[in-house]
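Not every chain is included here, but those present sit where they belong.
Chain lettering (A and B) follows the sequence in which the chains are written, and residue indices restart at 1 in each chain.
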């Protein structure tokens, strides 16, 4: 089995009581529990039932580890956003990484229309195990980042934009057609999936590293 | 009337004889004549009939001015391409500019995956009246260029790419959603339209300039 990974709840479409019920069951089974797409009602109800659960209302996640001991996080994943509107998806990613036991940092609002703001962070970019790039509208940032780094880039299209962004389709297509070779893509707004896959990579790098 | 502009023939779907007939008529009417989307058969036939016509087999254009006197070109339009596959569309643009009496230069293969190649040309970029950016695949280049210059950028999506480029739809959407504000867009592979509009702008700038 997948020891060290939390159980993940996709809260969308569940009632607050139902969601809390799943959390309760995982708790009793001794498992760490992480929920995504937690809406306001669910968050309020979970807060009453599990006041020590860790809530992030920007990223709409709920994180409820068994142990309150500080954990040692491994790896080094960098999360970039093109705009500030991409923050909710980025937070879902960051919280997923934490729940998976992986170290992360974020750099926000470094879209390609202001290249100098991105280039300022070049050393940070080049020291990461994985770079996750979160972008809506033209979705051009992963193409540029892919040309600057030597590690895999996971691109996350967001539904930020209007008109011909078509709810994230425009940046998704940009990312699938990125002219940098080392760029892979996930579903629109799928911050969780990007974080989860990055964590699989970062842990694998770290584990080998440690076990040597 | 639009003095100084050539008559333009859209050769696609016309027989060689038909195309040559239109050229002949314009010739007799004393008008400069410019044809786009000239296929191999049409080009060969036009070459026999009008050997002093100027053919560009990359850009698939035919240019047949009344006067063989050297003209003074005005303005300063820069044409960039992201890849080498975008060259045919760029040539259609460049030849349109020439036919419209406007000065141009090109810089090829400066896609965003190799940012240093683009940044090397910054002074040239910043001295243009208009920058036309021709790109397929991710279509990310106009977003980056728009952040570097102070003049209008005309983005031309090309049908270069495979899979989810959908024959140019992916770069078109990227360009319509460009996060730089001064970017406008034309139809897929519409090098002619980009060149034509850029010429209208450059001539307007130059004319005022001269008439002062």
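Just so it is clear, contacts are C-beta pairs under 8 Å (C-beta built on N, C-alpha and C of every residue); 3 or more make two chains touch, one makes a residue touch a chain.
The structure displayed is predicted, hence computed values, not measured ones.
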Whole-complex copies, counting every chain including the 2 in place: 8
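Operating definition for what follows: only the chains that are shown with their structure count from here on.
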Superposing rotation of subunit A relative to subunit B, computed on C-alpha atoms, to nearest 5°: 180
Subunit A and subunit B, separation of their C-alpha mean positions in angstrom: 42
Interface residues, subunit A side, partner subunit B - complex: 82-83, 111-115, 137-140, 143-144, 146-148, 161, 163-166, 169-171, 173-180
